[in-house]
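What follows is one structure encoded as structure tokens, with my remarks underneath.
A single protein chain has been omitted from the complex, and every remaining protein chain is retained in its original position.
Take a look at subunit A:
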Amino acid sequence: MDKLKILLVDDDEDDRQFFADALEGIELNTDLHQLENGKSCMEFLLKDTDNTPDLVFLDLNMPIMNGFECLEAIRRTPHLKDLLVAIYSTSSAERDIEETFEKGANIYIKKPSSFSELKKSLKQVVKMNWAYHLNDFKKENFLLKI
């Protein structure tokens, strides 16, 4: 099986480090690419279709281009409209969650406050059979809050 290509877009260096360490810790066959904001994410995605990842983790509160804008830009782009996007944010505000789903997010993960929980939820997300779930897409199924 090919490596699962994962793109993480988050301006917080610590969070990116936690994420990378946790992903490494769950010992799954993944390839992680990290970017710092929505703008660099879009540039990366539009530059070469070979860059298109299997799964994007998108922070919401970022400078230059935030997660909401980036999500909209992704859904506006024809070849990215089916890209799996997981929101990865500190916010637990109901309206933020609603808004991202309205804008086409596939999953919402609240950033956990312990490392073991982070590993647990990443494992859960990565292991999911995306293709299957996409056909029966329900907010509750994908809303992972820890």
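Throughout what follows, contacts are C-beta pairs under 8 Å (C-beta built on N, C-alpha and C of every residue); 3 or more make two chains touch, one makes a residue touch a chain; residues count from 1.
Rule of thumb we're sticking to: contacts and distances are computed from a predicted model.
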item	value
Options "Carbohydrate ABC transporter membrane protein 1, CUT1 family", "Peptidoglycan-associated lipoprotein", "histidine kinase" or "ABC-2 type transport system ATP-binding protein": UniProt name of the undisplayed chain	"histidine kinase"
Contact residue for the chain not shown (choose from A:N51, A:T77, A:S92 or A:Q124)	A:S92
Subunit A residues that touch the omitted chain in the full complex	14-15, 18, 21, 61, 90-93, 111-116, 118
